[in-house]
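The complex is shown incomplete by one protein chain, all other protein chains being positioned as in the whole.
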Amino acid sequence: MIPVFLGVSILTFTISNAAGDPLAILRQGLKSVSPQVIASLRAYYHLDQPLYVRYFYWLWDILHLNLGVSASGTPVADKIGPWVFTTLELQIPALLLAVLIGIPLGVYSARHPYSKGDVAVTGFALFGYSMPTFWLGLMMIIIFSLYLGWLPSAGAAGITRLWWGSELGDRLAHLLMPLLVLTYVQLATFVRLIRGNMLQTLRDDYVLAARACGLSERTVVYKHALRNAITPIVTIVGLSFGSSLAGAPGLETTFSWPGLGYQFVVATYSLDIPMIVGITVVITVMLMVANLITDLVYGMIDPRIRLG
Amino acid sequence: MEGLLEIKGLKTYFFTEAGVVKAVDGIDFQVGKDESVGLVGESGSGKTVTGLSVFRIVPQPGKIISGSIIFEGEDLLTKSEEEMRRIRGRKISMTFQDPTTSLDPLYTVGDQLAEVIKEHQRELSKKEAMEKATKLIEMVGISEPRIRVNEYPHELSGGMKQRIAIARALASGPSLLFADEPTTNLDVTVQAQVLELIKDLREKQKMSLVMITHDMGIVAEMTQRVQVLYAGMVAEVGETHSLFKRPQHPYTEALLQAVPRIDKRKELRVIPGNIPNLINPPTGCRFHPRCPYAKEICKEKVPQLELTDKGHLSACHLWRDLSLSGA
Partner (left out) sequence: MENKGPENILNVDQERLEKRREANQWAVAWRRFKRNKAGLAGLFIVLFFVFIAITSPWLSPYPQRSYQTLYEGEAGQPPSLKHPFGTSRSGLDIYSEVLHGTLGDLYVGVGATIIAVLIGLAVGSIAGYSRGRLSDILLMISQIFYTIPLLPLILLAARIFLILVAQGFGLTLILILLGVFGWPTIAFIVRGEILRVRELEYIQASRALGAGRGRIILRHVIPNILTPIIVTATLMIAGNILTEVVISYLGFGDVNTSTWGLTIQEGYTYIRTEWWTTVFPGLATLFAVLGFNLLGDGLSDAINPRLRD
């Protein structure tokens, strides 16, 4: 895990500093600056040192939760905090909903393979993971915001008015479309996976043996087949969260949702290097935490993996 | 001997993309009360599918096409799913070949035993069911049952797992047990122990046993009567002792010749050829392509079971003319 973090941070750091002299970019905002100020800035940011030395200075800062100062002047760490919550406000409910809806659908499909219901569910899922997430968002905006006017199309909260009467309602109204999009896209993956896994486990020996012992179909399917089918799903759920998070830029930009993804795009456009690096680091940390949780849950479900 | 199970004309086919696999194509089979019968054949002979058919848990794309399965006077094929569930595990039980895969790896051994106990004795509390489970573990000869009951299958050896599977099958005191190759996946040293256990429990519980196996040695040791299957049909039926001494079907002879013996000096003879294609089985007698005695009639006409001796039946056109050597 730590090597991964280091690896990602090195990559990010190197790439972003490849843009050239960061100070030159910084300077674009400050029109006339005396050479002495430039020199002292250079020394302050260790820019006179070779790249790998600067990396260690930077790493040291990170570990002290100092993410540097953005090109706009304010410290990165101050700004990122609220953005993290904004992104999670979208990602976590979407993941939960996708799991809660996806698994029963997958089980249903596996128990009635090639039936009309199964074909419908499988087709539904197929479209879900074949379409660009942000495009689905666009389609929903066209239908629900522009044509029907039922839902707002930008931001996390209303500026000109409060939708749906209250502040809570307003936030819900803004949340609804991106949430549905994210849920659908992730749900598609889960349904497919559960269906596939359960088609396998339903043919496993212990399922046959359980049936031969007279256990009810419900017990056989849910207690045995499903639980065995789910263990690889746990990993996939973790991965799905990861890729959903990594894909946040697309969806958040479409809905002008002020989360990490959106801000990342903004920062990358303006080459605000401390911000870019800072957001990437935060996203990576979130991914690693997600991986950790995934491993823990996996251990809880599958006794063969537990240590000791 | 009173009849416990009587199968007549059972046909179970698998409807696959490649064609219809006639796994069981007209089998008669009887098991009496307190009787131990062997069901013998190579893989693909239909012995396992016959067992699964009795339980009516043949996996897709399999289907029981025709026949009757009379158990304790009633035809199982006419029963509802609910009624079948009350019979499975309670009146008729089964153990499977690979103990590693026939136990759910995610639950403790005690859990899986208690689960079956509770299914057939709803009135028991969880605690009582666990108690009974622990006693069962003890009954199958596993030491330290109180510790074992909370362990997971992967923490047990192959032999222990198979004992647990047996315990699970016997949990509700069935009158008929199907043991499908119970020792094939076990170490040789453990095999004898498990067979002893089965013999022992059978006597204690006054249970009938169907021993599904390809190993004639096990048949000799465990069964009173034996039925030989080939390619989904019956080749020979008879009392174990006389079948071994004087087999009346070339396939049985070949099976017996294939058993390695220390006491007799003879070559290890292999049955030539392959298991027949069950989608397009050979015409006439299905064994004829591999049979050293085959004649024209064997290719043309399907042999019917004929009485060769008391309680001894053979499905071979030539049984009168052949004097086959036994074990």
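For clarity, chains are labelled A and B in written order, and residue numbers in each chain start from 1.
Convention: a contact is a pair of C-beta atoms (placed from the backbone, for glycine too) under 8 Å apart; a residue touches a chain by one contact, two chains touch by 3 or more.
None of these values were measured; they are calculated from a predicted model.
Q: Which of these touches the unseen chain: A:Leu59, A:Ile101, A:Leu162 or A:Leu271?
A: A:Leu271
Q: Check each of A:Val4, A:Ala39, A:Ile92 or A:Leu168 against the chain that is not shown and name the one that touches it.
A: From the options A:Val4, A:Ala39, A:Ile92 or A:Leu168, the contact with the absent chain belongs to A:Val4.
Q: Could you tell which one of A:Tyr108, A:Tyr129 or A:Phe144 touches the chain left off the display?
A: Checking each option in A:Tyr108, A:Tyr129 or A:Phe144, the one touching the absent chain turns out to be A:Tyr129.
Q: So that we can see where the missing chain sits, which residues of chain A does it touch?
A: These residues of chain A touch the chain that is not shown: 3-4, 7-8, 11-12, 15-16, 18-20, 113-114, 126-127, 129-135, 138-139, 141-142, 146, 199-200, 203, 242-243, 245-250, 253-254, 261, 264-265, 268-269, 271, 276, 279-280, 283-284, 287-288, 291.
To be clear about the criterion, only the chains that are shown with their structure count from here on.
Q: So the centre of each chain is just the mean of its C-alpha atoms; given that, what is the distance between chain A and chain B in Å?
A: The computed centroid separation for chain A versus chain B comes out at 53 Å.
Q: Which of the residues in chain B come into contact with chain A in the complex?
A: Result: residues 52, 55, 57, 59, 85-90, 93-94, 96, 98, 101-107, 115-116, 119-120, 152, 154, 165, 168-169, 171 of chain B touch chain A.
Q: Hey, which residues of chain A end up touching chain B in the complex?
A: The contact residues of chain A facing chain B are 203-206, 208-216, 219, 223-224, 227-228, 231, 301-304.
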